[in-house]
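One chain of protein is taken out of this complex; the other chains stay put.
Per-chain residue numbering starts at 1, and chain names A, B and C are given in the order in which the chains are listed.
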């Protein structure tokens, strides 16, 4: 049983006090430009997931606490949480740099720009 | 037509005996669910004007002014407690004060059932169904937090300590379940005290 | 079969000879003493055989000391309190205990299954993969039932469990697992620093092996030091001490389960209602493993016979229980520790024929002590085999031969007469918990065993568990770990002074050959319980099952109830020798929880029977119960399904309820409907995003039915939403969707449309809500005394008002799910029952009747209204159910809109919602029946759609059904065939609205 730390209210508790929300940083194409979403973009949004072995970026909700969503960086092999961060934020720079595989590709541009999630 | 008939969730349930703690249903409390933004000064000021108290902004804390209390539920949500008879009046005052301010105040007096646990063993009993570190210093008088309790969602409010008086809020539909759970787990034969002086183990 | 009594005239530290205890073993009355284990007491009564082995049914006796015991498994208790497969070495004796041996028929002495032993040559490891294949049907009907009957150890208990179990959560700074010397030192250091400490031990006592070991602490026997630490810890405010408590598993983030056996040693506690077992769910900031080490058996020919046991177990029998393992024994060892057993036996007046030590030379301190005690030492030798007595029920001698590492067989052997063997092949640190959550191991050549290496959790191992066998070092390690765990900043505690003897290094022995080719007829057991021999392991290697995991699974070595505690390393040693590899090169199988088996009852705790899962009750629940309603579960809710009256079956009741609504008036408890308050300047725009249809155009005080999809474009929920004010809405959801939809709305607001100023507050349970439906509904309401206008003009269809009905505060919605004139009335939940009764009273003169969910469903089906979850199943779009009109074409975006453009969701040939009328109006199609393109003599037949709802309509006095049929809407009037078992039902496709197509009845 994981111990999860809520980024918003600071509550710490068992994973069962939280709700796992899947991969982080998935942009919804229809929000940006509903009239011009390609089939491939929609498929990627609905189904394609970074399935990182190791450092992974994901969403959690403080289910039995403040009810707020937040982001977390977790190792999917050791289960260690490396950081939590706001639901509208990018991870700490050091973690973006430490990311591998698809996540490294994903963060490459963002590291260059330092832009918002 | 005669007065409206009032029936709480646990009305008519047996009073349990042989428990390590006293439990009873609290039926005279009114509750208002209040939403607003803690960093909206207009909102905080309006609430202060209506309730005469500063809403607590530190997580899991509560504040009280006279018979009105405010429990922190989230960064933008509080549970206001008051005598049930004053709920409507208070709600009207709140809504008036909050007119034009982004907020939502709803009477939720009947949504939850409150079970009060009293006695030294209250925390031990709750620990049979909650993974919170209830014996730590974090859980002092005034602490309020939501939790997963047994198989249900609940809200815990530590009213006072030594001896412990703890209010457990559960959604009304789960009241019977929570009551049954407390009876099953609170039996004196299942009394467990964590830490403190204990019998010396055999060697 | 009871032989000579083995109880020594004196001695036995743990037994109270003044307190005799009566018990039975396989029906024989026996006596023991308070403080005995079942193993000790049965042996004291002269009974050596405890059970039969798993495969060959060989007679087996006690081998071990505690939870590592693999042979002496017994069933304890009777009937519903029978518990199989308990280790006799762990069962504490109590008056009236009933124990039975296992895996034998008809009796322990005469066991038919032992025939397997006679044919053992033909059934080596993995033999069943090579046979039993012909004829095919024989596997199921002949071979497998035979195998199943033979396998399986003990018998299951009967009936329901009369006892209770419970859980307890605990948090601590330091959890110390094991209360031997190292564990106690760690706990003392941590408690001295003020940390919250939990220390637990599997046995009923603290001290571990302190009473069986040599060396002193501060000049006193180790046990005195243990007693003083136990007292100190028990007295400390910041320490929780537990005995009879096994740490069964270590999970992510130092989550540790402790299994406490509360009543097993004293069942009289059960009668008082004490929980039998308690599961502690401990969250520790630091874990310190002080779990000690387990002794290894040695693989020599027929090393499984009763009377052959671990040296530490033999020592324990003598010193703790005053029981001799036999009349005359030999000690067989590769290390110094077993010498203590010889000395203990000698001290107790027993006869030690010899110490057989595989090591050369007799120059050690241990050897000197033995010689001084008059015990013969035979160095450089090993046991090559045993001589059985009583047909394998015991031994009457051992054969010994000079030991030379790596020799294939022995030629010259001599014989020593004895009736028991105390063996020691060295010690394995108990690293199970270290590995449960991914800790790495490192091989220690001194120990010839694995000990803890790296771990990503905050966990340390100390003492023997860490491979530290020296007393002084173990103690020092314990203190240091305790201090490190709490990051004690003050100067370290003063360490007690320890005196121990110097130990001579052990010499590994994994396999002791016999005369002749070792595997020709002789069995060198590695895994005693699963009857896996050294020959089996080598066979697996020869056949290509080279990975240690393959060997394990092919031979089942390490897979018995002891999970390889005593066999694992010996197996690796044998494999290493057989393949010429090192033990680390062989690899190691994964340790999984639990450390030792623990009860399912403890895992369930109090969550059984009515506490298993909560039942949600509406404010009217007790009334429904009083009416003997049939209930149906909807999520966790229990809803009234129908209310049969005396002499009425369910169908008659449902029909009566439906007709009451159609012709008079009915009352439904709809309190379970989800209710969510949504408020804020962007509330209307938000709802436009959430629903497929438009809500920003809804007028204040009016209701609108809305449809929701998920992002895949499939329907997930529906309901009526009311506009309470310009910026304020009240959304109704399905009962099952209430919590899910509220969370979902929050998610969109928090994570996607963060710019929206909207608050969402679920209020489902604040309200009791009822439908009052039927032509007389308005008259009933009127009688209740509304303080507002309820006339047809003043309160039209899809309007909403707040006010009072008599003394009851209400929200009243004029909405209909039955097609009749209908209202839904909501009142605060605590007034619910009062208002319910008031409505029934007021409606009595109009013939009001309560109706349940089934009547509700028939009523809506007559009107062709869909139910999410019946007409939809997570693959159905709004177009499929003909609700195109509710999918806005004006809105640029709403949830699911884009997915509706996916080719398959727009493709021709999708299933569409239609009505069905069977040719025979009395014939009700079954739920879920499929229509086929053409009927064939036998399957397969091509299916073109399925029934989603099907009822007998009392209103129309005929059956009706709704179905999703391929291109259904373009096939109106077509007759479809539904092949059922034994017949084909034909039905005509129609419009799904069966009753009052114009909708005139609800608009009166």
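Criterion: a contact is a pair of C-beta atoms (placed from the backbone, for glycine too) under 8 Å apart; a residue touches a chain by one contact, two chains touch by 3 or more.
The definition used in the following text is that contacts and distances are computed from a predicted model.
**Q** The chain dropped from view, which UniProt name applies: "ABC transporter substrate-binding protein", "Sarcosine oxidase subunit beta family protein", "Multicomponent Na+:H+ antiporter subunit G" or "MnhA2"?
**A** Missing chain, UniProt protein name: "Sarcosine oxidase subunit beta family protein".
**Q** Which displayed chains make contact with the chain that has been left out?
**A** Contacts of the omitted chain with visible chains: A, C.
**Q** Which candidate, C:204, C:736, C:785 or C:921, sits in contact with the chain we can't see?
**A** C:736
**Q** Pick from C:35, C:207 or C:601: which residue touches the chain that isn't shown?
**A** C:601
**Q** For review purposes, identify every residue of chain C that touches the missing chain, sorted by number.
**A** Missing-chain contacts on chain C: residues 54, 80-85, 121-122, 124, 127-134, 136, 139-140, 144, 147-149, 151-161, 165, 249, 251-252, 255, 257, 281, 436-438, 517, 519-520, 535, 539, 542-547, 549-550, 553-554, 556, 561, 563, 590, 592-594, 597-601, 603-605, 607-610, 612-613, 615, 632-635, 641, 712-713, 716-717, 734-737, 853, 857, 867-870, 872-875, 899, 902-905, 926-930, 932, 938-941, 943, 946-947, 979-981.
**Q** So which bits of chain A touch the chain we can't see?
**A** 1-2, 14-16, 20, 22-23, 39-40, 43-44, 46-49, 51-54, 56, 58, 74, 76-79, 101-102
Just so we're on the same page, only the chains that are shown with their structure count from here on.
**Q** Nearest whole angstrom, what separates the Cα centre of chain A from the Cα centre of chain B?
**A** The computed centroid separation for chain A versus chain B comes out at 33 Å.
**Q** When you check chain C against every other chain, which residues touch at least two of them?
**A** Residues 283.
**Q** What parts of chain A, by residue number, touch at least two of the other chains?
**A** 14, 67-68, in rising order.
**Q** Where on chain C is chain B touching in the complex?
**A** Those residues of chain C that touch chain B are 164, 166-171, 179, 196, 201, 204-207, 210-211, 223, 226-227, 230-231, 234-241, 243, 269, 272-275, 278, 281, 283, 605-607, 610-611, 613-619, 622, 637, 677, 679-681, 728, 757, 759, 761, 763-767, 784-785, 806-809, 828-835, 837-838.
**Q** Which chain B residues qualify as touching chain A in the complex?
**A** On the chain B side, the touching residues are 59-60, 73-75, 77, 131-132, 145-148, 153.
**Q** Write out the stretch or stretches of chain C touching chain A in their complex.
**A** 251-253, 255, 283, 438, 456, 711-712, 743, 746-747, 750-754, 892-893, 897-899, 902-903
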